[in-house]
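For this view, one protein chain was removed and the others were kept in their places.
Up next, subunit A:
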Amino acid sequence: MIKKWFVGFLVLAMTMLWGCGGSNNAGGTSSVIDGGAGEDATELSYWTFVELHGQHFEKMLGKWNQDNPDRQIKLNVTVMPYDDMHNKLSIAVQSGTGAPDIADIELGKFPDFLSGTPQLVPLNDVIDPYRDTIVQSRVDLYSKDDVNYGVPTHVGASVAFYNTEILEEVGVDYKEIVTWEDFKRAGMKVYEQTGKYMGTADTSASWQASMLLAQQGADYTDEAGNPQVNSEAMIRAMTVLKDLQDNQVIATIAGGQPDTEEAYGEFNAGNYVSAFMPLWQMSRYTNYMPDLSGKIAIAPIPVIEEGMPRSVGGGGTGTVITQTAKDIQLAKDFLAFAKLSLDANKEIWNTLGFDPVNMDVWEMKEVTHNPENAFVQYFVNNPFDVLNEIRDEIQLIKSTPATPTINNILSTTTYNEIFEDGKDITQALNDAQQQIEQELK
């Protein structure tokens, strides 16, 4: 009798032991940067998922410590993988222990941090002095009920990146590509003559879908923020892409989208001619695709019909301050200085190659056309020539509480069904809509 009890007990115990086994031990790398700070500097901790962001803060920290000798700061920067950092931050912020003072939160994850009563510090007072100089819609992305919780990093205007070497080989001028029809004709020519694909059919990210929706003035959600991924506009967007795929103009890529390690390799080898990505993809080119230096041109994205807006803000990082920060006022002042001041905006371009939220910088030729700049050197044309051409056409995709769920369903399931399995577009989008509604219930 004892034995029966004991075995049952053992099974229960072991079942639970195994259930607990799922811990993920990626600690990330930490380093303290002092930026010339003295002994009694306050040490603030900063988490990010992009190593380059730390470099930007390092530059700004040096300037801050020089200008504010009585409020010096040392910054303890921890870089972690994307999912890992957001998961850890979410738990730390909500449970009130273990959170850093300053942290980067990616746009796609931001709504999760705004649910209920946000456990982040309102930043309106430090953003106010700069409000007139920066793009308001980028601040709105990180806000709830007019309270700003995050400081934006860039505009993230979407552009097209063309490999001019291959295009010249087949006699295509990328400047003449205005509509998706033009793109299709060029792509068919490329495939016929070289067997290479003109572009990618993205299965693991929504960049392309966002661009095509924005061109039609549409969004993933309706006015009230309810998901509507099976809208006419979305069907039309997918139909355009699917048609390109059927004509061998675009093809799926390893990794599922241009911003992945596998895809960098494919692009670097010249297997795909173009990528449609937010401007920050530039830094991926300079860092991971060295063989393409001097071959990549930047241009506006093709449109469905001429006259449609040619760009949309894509991605983004909101830097936040947690309520458990050691010195909230100091962290706020430093953050505004490091990301919103004019100097900061110039450095965001110099170090990171991002399109700064202070659009005045876009017109400062000495900054944007600086021949010393690694990005200016790498690309065939100057990105700001394109940015200034499309500056009034940059649309916005709303960020709502439903956004993380919508992103998850579309980029794990729906795009794969459409571009890998050839599932009927309307059917795939209806299924997605149903699943999203179910999850949000």
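Points worth noting:
By definition in this document, a contact is a pair of C-beta atoms (placed from the backbone, for glycine too) under 8 Å apart; a residue touches a chain by one contact, two chains touch by 3 or more; residues count from 1.
We take it that contacts and distances are computed from a predicted model.
When the listed names "tRNA modification GTPase MnmE", "Acetyl-coenzyme A carboxylase carboxyl transferase subunit alpha", "Arabinose transporter permease" or "Cell shape-determining protein MreC" are checked against UniProt, the chain not shown comes out as "Arabinose transporter permease". Checked against the full complex, the candidates A:Gly116, A:Gly195 or A:Pro371 give a single residue touching the omitted chain, namely A:Gly116.
Within the set A:Ser143, A:Thr203 or A:Ser283, the residue that contacts the chain not displayed is A:Thr203. Across the interface with the omitted chain, subunit A contributes residues 1, 3-4, 7-8, 11-19, 21-22, 24-26, 83, 86-87, 90-91, 93-96, 112, 115-117, 119, 203-204, 254, 256, 262, 265-266, 404-405, 408, 411-413, 416-417, 420, 435, 438-439, 441.
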